[in-house]
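All protein chains but one are shown in place.
Each chain gets a letter, A and B, in the order it is written, and its residues are counted from 1.
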Amino acid sequence: MTLTQQAEAPRTAAAVEGRRRAPVRLGTTGIIYLALVAILVIGTVLVAADGDNLLAERNIVDMLTRSSVLGFIAIGQTLVILCRSLDLSVGYVAALSSLVGATTMDGDPARVPLGIAAALGVAAAVGLVNGLVITKLKVNAFIATLGVALIIRGYLDTEYKGPAGSVPDSFQNFGYTRIGVVPLSTAVMLAVAVAGIVLLRRTRTGYRMFAVGGNDEVARLSGLRTDRTVIVAHVLCSMTAGAAGLLLASRFSTGVAAQIYSAGYDLDSIAAVVLGGTLLMGGRGGIAGTIAGVLILAVLDTVFRLLQIDPFFRDVLRGAIIIVAVALYARRQIDRHAVRARFGKHGRAAGGQDAPRPVIPEARA
Amino acid sequence: MSHPATSPARTNRSAAVGRSALDLFAGGSGTVFALLIVVLVAITFLNPSFAEPPSLMAFLRNAAPLIVLAIGQYFVIVSGEFDLSVGSLVGAQVVIAAKLIDGEESRTWGVIALMLVFGLLVGLVNGLVTTLLRVPSFITTLGMLLILAGAVRLWTGGAPTGALSDSFRQWGRTGIDMPVVRQLPYALLIAIALGVAAVLLMRAPYGRTLLATGDNPTAAAFAGVRVWRVRTLAFVLSSLMATLAAILIGGFAGVSAQVGQGLEFTAITAVVLGGVVLGGGRGWVVAAMAGALTYQALERLFTQLDMPTTARPALQGVIIIAAVAYAARSRGHRPPPPAPAETANDPVPERVG
């Protein structure tokens, strides 16, 4: 542990001069929003060349609508990834909660609050199980959430052969109402995102998540109950997936299973989180970046639809973008690994200047 | 640190030295053999004809592709990485084979060679992006999954076209006719041959280097191991195994757009069921193969129990979690893994002091 941290010597002298202000340097979140703007501009130009307008109202609505479901899920996924965990069950939780929500509401407007509560409650319970299996049974998060996903799938496939329940018109508004160009669902998603940002930046729970993901041992030595933090993250993650399920139920006007869980939300949400600059290994990142990651994916989808590009090409490009983005982040990480050199290029020189850290070329993850 | 429940002999999972039967049934990889036997006995109890050679052979033929995939995934997991791209690689390879062979017998071998080259390339890209560009393998292979799935459907316009030739399909569906077992499936022979090769490879310098790299990449680098090469080769092996599995699956199950979907998770599950530890450095390739066989046997057991097919995943989920939790328990209270930056991500020897 000592080793790396000792190595993390100052990047520049400027880094330590400023009393309050960190040096003016674009953070990862800044870069990802810049990339979002760049993609919007390029997309607008390309679409314009094709004789259409990307920024037309219907297209903006399309982009925002696309981003809301994945947005909900990715917000939760951000929390667990920050804790150095992972959730592969989110797609199944969304499916489950759409069915629980729709069957509980059963077309009755008066039962809407009950349906929402039931759906989110069931989702929270799944998250609790995920968290307990990971922390108490010490099962790797990958296997634990995959196992829970399979369990939910078995239940769904057995209990629900097709769509079930129905959503009253009043709740369908959640899926279709708009405030100006902003769909209600997107507005709610963004509100949840803001809540998540507050959670991470302004609550002890959020601080603990960063600590647990950053270094479990340091967190423990500082007296944090690390297990509890991981469990809370998983419960919240499942609840946002549950919210996504409710949104889908309102759009389908009923609860469905396979259509939701085979849509690939699990991997997509992880991709969006990582695209947003959160470290897969935990401890660094945030929801603002994740939202940008989700929006980038949505903009690409819309641009491709307008340009009538084969939807399959979208997958190809998406895969490539994710890899390239993470490779670029990795580059930045390496840059930071500057170490203090005692001697300059030609021997006895001023000490304390930056030099690239010695790297065994072989030793890489 | 040493826990009463974990005496050295019990947890010795090293393949370097001969192991006694006792070793097999103890510790992490022992679980899978015990479980396999229990499941097989249960199936036989429910359906005595299962133990008859012909039906046993049919079972093994069905299990062969997953065993092959598990061998490939084992190499990657034991080196400390993941390969999520194998499922879509299987799908891509089957579609490629169908489209390029297009029913022509004469093209069979040429296309198989081409598939192997393609598999090699995919593995090389996975490996080099992960090691040289330092992208976590979870992301690299997830990206590869999306790229392959998209590219293949793009190429075929959504629905696979063409047809496989009989000489291509024989590997997955037929075998050598002989008494007692009626037909010895090629798929089984291929899986056994690859299994033997894998065991030999793991006993060869490369195998030991691979294990050491997954265990402690920093120490491996100090010992002169070219960590990036060792890991890249593991990805290449995984992709080649996926290609061979694709040949078997294509022959057996035929061509559809869904071939291979979700197989990456099944393969990882099988390997983990075999007591191989995610994170690298521990596990026996034979146990990984047994994990694949156990997975298939469980599916078979569920059929035998007349369990609705739809409920099977649930039971699989329970069993996987239970098996891994049990293995984690029997490993005892090990110290928490060191922080990510040092071990997983950045095994660069640092200067100390």
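Please note the rule applied: contacts are C-beta pairs under 8 Å (C-beta built on N, C-alpha and C of every residue); 3 or more make two chains touch, one makes a residue touch a chain.
Rule of thumb we're sticking to: contacts and distances are computed from a predicted model.
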Protein that the absent chain corresponds to, by UniProt name, given "Putative tricarboxylic transport membrane protein", "Methylamine utilisation protein MauE domain-containing protein", "1,2-phenylacetyl-CoA epoxidase subunit A" or "Sugar ABC transporter ATP-binding protein": "Sugar ABC transporter ATP-binding protein"
Omitted-chain contact residue, chosen from B:L164, B:A212 or B:A245: B:A212
Option from A:I39, A:V182 or A:L224 whose C-beta touches the chain left out: A:L224
For chain A, the residues touching the chain missing from this view: 1-6, 8-11, 15-23, 198, 201-204, 206-208, 210-211, 214-215, 218-219, 221-224, 283-284, 336, 339-343, 345-348, 351-352, 355, 358, 360-362
Chain not shown, touching residues in chain B: 1-2, 8, 11-14, 16-17, 204-206, 208-209, 211-212, 215-216, 218-226, 281-282, 341-342, 349, 351-353
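One rule holds in what follows: only the chains that are shown with their structure count from here on.
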Between chain A and chain B, centroid-to-centroid distance (C-alpha), Å: 29
Residues of chain B touching chain A in the complex: 80, 82, 84, 129-136, 138-140, 142-151, 153-154, 158, 217-218, 220-222, 225-229, 231, 265, 268-269, 272, 278-279, 308-318, 320-321, 324-325, 328-329, 336, 338-342, 344-352
Residues of chain A defined as touching chain B within the complex: 1-4, 6-7, 84, 133, 137-140, 142-144, 146-155, 157-158, 214-217, 267, 270-271, 274, 280-283, 310, 312-320, 322-323, 326-327, 330, 333-334, 337, 339, 357-365
